[in-house]
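With one protein chain removed, the remaining protein chains of the complex are shown where they sit.
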Amino acid sequence: MSKESFTSAEFYKYLKNEKFMGTCCNECQEVYLPPRPICIKCSSFDMSWTELSGKGKLVSFTSITVGPSFMSEAGFDRKNPYCVGIVALKEGPQVSGQILGVNSKEPETIKIGIPLSLKIMEHGQGNNKKTWLGFNKEE
Amino acid sequence: MSKESFTSAEFYKYLKNEKFMGTCCNECQEVYLPPRPICIKCSSFDMSWTELSGKGKLVSFTSITVGPSFMSEAGFDRKNPYCVGIVALKEGPQVSGQILGVNSKEPETIKIGIPLSLKIMEHGQGNNKKTWLGFNKEE
Amino acid sequence: MSKGKKLGREVAIVGSGMSKFGVFPEMTTRDLFVEAYKDMTHSVDKGFDPEDIEATYISNFSSDIFEGQCHTAPIMADWVGQIPKPATRIENACASGGITLRQGLIAIASGVCDVVLVGGTEKMTNLPTENVTDALAAAGDTLYEVNCGLTFPGLYATMATAHMHKYGTKPESLMRVGIKNHENGALNPKGQFNVSIAALMKSKQEKALNKGTPVPEWEDELAFMKDNAANPVIAWPLRLFDCSPVSDGAGCILLAAGEIARNFTDNPIYIIGTGQGSDHALPERKDLTSLTAVKVAAKQAYEMADVTPDEIDIAEVHDCFTIAEILAIEDLGFFPAGKGPKAIDEGLTRRDGSKPVNASGGLKSKGHPIGASGIGQVVEIWNQLRGEAGPRQVQNVRVGLTHNVGTTGGSGVVHIYERRN
Partner (left out) sequence: MSKGKKLGREVAIVGSGMSKFGVFPEMTTRDLFVEAYKDMTHSVDKGFDPEDIEATYISNFSSDIFEGQCHTAPIMADWVGQIPKPATRIENACASGGITLRQGLIAIASGVCDVVLVGGTEKMTNLPTENVTDALAAAGDTLYEVNCGLTFPGLYATMATAHMHKYGTKPESLMRVGIKNHENGALNPKGQFNVSIAALMKSKQEKALNKGTPVPEWEDELAFMKDNAANPVIAWPLRLFDCSPVSDGAGCILLAAGEIARNFTDNPIYIIGTGQGSDHALPERKDLTSLTAVKVAAKQAYEMADVTPDEIDIAEVHDCFTIAEILAIEDLGFFPAGKGPKAIDEGLTRRDGSKPVNASGGLKSKGHPIGASGIGQVVEIWNQLRGEAGPRQVQNVRVGLTHNVGTTGGSGVVHIYERRN
């Protein structure tokens, strides 16, 4: 069995190096993001890291006018809302992420099902640096 | 039954006006500080505010070298420790408070049982202003 | 919990009370809880001796964050004279109240206690709004769910969008949930908002008239709800009036073993079913239009109580957002999946409808002091089943249900109650 650690620290370290990683069960091949250390399908502890394509589809979304502090600091507000959505990745897992390339001011125009691809988002400096998942609308 | 509110907000409002108040059960006359809204001796809800003398005796104490942030900000540290103790008030209740007029650097010299009298302590400004109980060693 | 499991002993509610819910700058969690406790003592028909209580269970979301105070349960127990008896705090985000009731129930069923005090308390309004938004986000998965900027309104908004996409649900149905709950809440003096949307519209017009500013005109309540100035978007499609408020408040319940319940009142309310479930964070769920944790909890509760959804006469459900009430009435089996909006549109969940939901005004109008919300629901069902709900009393109710949700359905807890008089 692998001695690797399947932690958020590892996930974000990979992400810093532009690697978008999930975990995969070596028993039943189920792929997970968040990177699960235990397979919830077959209960195996035998997992591996696996790189994900970052390609997916929009499952649902919202356009937020009143965000958390770090999004306000990043310049979003009532007049400049941001879109966040649930994205179904090609490999199976679903994740949340900021959705880019859509018209957040006219959310009625945003279509569920549009194809998306990963764009790693960052804000702030040093210890206050935040990294999160973004997805670009694919043309 | 009284419609007064026996809250910490009221207690600290009184304290700001240099009034040191506890509550008293109108049924069994037990005196409380913290100001209890329900008598835990006889279960009565019928309480009144009552002014306390601020006189008491030292029940136990310590001299602290590593304090919370607000005490560090107030200038206390390893080289300048502060004394805190439990004080039995003349009217019965026991409270914690900073003990002044004792040698915090030589805690062995501090004697349990010494008579004390209230000195209201303050630190900081505006919304960050903190008020707490201090007791002077009586000569 | 496997099918057909029963509690070791029967448990009944013999007293129930709450503080006013609202904004109380000078009150702390303990002050609010004392108010709820006192209110509860007046509700116990034959009175009780505080010595009878053997344990206290306290629901509190995060006085840690809101007040810098942990170890909440013994402090609450102390303030109502319950030292040195056991006092235990439960935290499951917004489902804390229902899950705390469940622990009190289980404590009696286990034989360890005969009489248990169950309380919930939360003090939220002293933090600035942006800090409250951050504090609430702490209930989501901060590593993988909300760190991309999803707020709680945002999370529920994605469920609303999914429901709209799958079933053709219209924002108007969401708005009608808010209109109904404010109408009910206008009759609830303990609630945060004591005002119907119609009355609110009138008062806004009067204010403008008095100030000499342009008087807003709305054709009807829906028009008001669609007005971006009166009802701005928070997280599309959710607007301000789709969201429950930030609140202070507390609730308190006295539980007793079935065999001694009539020592306290001739009209105890029996808890005949309990269920609890959990779920992954929202993104991982394959269906965003239904809460698995609630379905699991409801199944357990219905089976234990041996009643069907049709037999529920009245329910208090977790309407932290209007979409949540629609999911609730579908997940609880009151209406088929996707048919919740139609039921709302037809008024079936109004106080005079076939399935009255949130007669209290719900979290939307009554307020949502997180740790107290689930307890407040029980207080309403107690009042309704005993026929003591005053002007908002629903007629002919014998079996009631409460539905309390944590986060976006990360926790779900359902209880079923019965009047036997």
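Letters A, B and C mark the chains as written, and numbering starts fresh at 1 in each.
Here is the rule we use: contacts are C-beta pairs under 8 Å (C-beta built on N, C-alpha and C of every residue); 3 or more make two chains touch, one makes a residue touch a chain.
This structure is a prediction, so every number in the text was calculated from the model and none was measured.
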Next on the checklist: If I'm reading the header right, one chain is hidden. Which shown chains does it touch across the whole complex?
Outcome noted: A, B, C
Next on the checklist: One chain isn't shown here. Among C:71, C:170 or C:207, which residue touches it?
Outcome noted: C:71
Checklist outcome for this item: Per the whole complex, from C:36, C:87, C:187 or C:357 the residue touching the absent chain is C:87
Item to check | Which of C:33, C:48, C:61 or C:241 contacts the chain that the document leaves out | outcome: C:61
Checklist outcome for this item: Touch assignment to the omitted chain, from C:110, C:203 or C:395, lands on C:110
Checklist outcome for this item: Given C:293, C:348 or C:416, the residue that touches the chain left out of view is C:293
Checklist entry - Please identify, in ascending order, the residues of chain B that touch the omitted chain? => result 8, 33-34, 59-72, 76, 78, 81-82, 84-87, 93-98, 107, 112, 121, 130, 132-134
Checklist outcome for this item: Contacts from chain A to the absent chain lie at residues 5, 7-10, 36-40, 43, 45
Item to check | Absent-chain interface as seen on chain C, which is shown | outcome: 1-2, 5-9, 28, 54-56, 61-62, 64-65, 67-75, 77-78, 82-93, 99, 103, 106-107, 109-113, 134, 138-143, 274, 276-281, 292-293, 296-297, 406-407, 410-411
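Convention: only the chains that are shown with their structure count from here on.
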Item to check | Touch-based graph of the chains, sorted into line, ring, star, complete or other | outcome: line
Checklist entry - Relative to chain C, which chain has the most distant C-alpha mean position? => result B
Next on the checklist: Just the chain pair, please, that has the highest number of C-beta contacts.
Outcome noted: A-C
Checklist entry - Once you find the CA centre of chain B and the CA centre of chain C, what distance in Å lies between them? => result 39
Next on the checklist: Roughly how far is chain A from chain B, centre to centre by C-alpha average, rounded to an integer in Å?
Outcome noted: 52
Next on the checklist: Using the touch definition from the top, which residues of chain C touch two or more other chains?
Outcome noted: none
Checklist entry - Multi-chain contacts in chain B: which residues touch at least two other chains? => result none
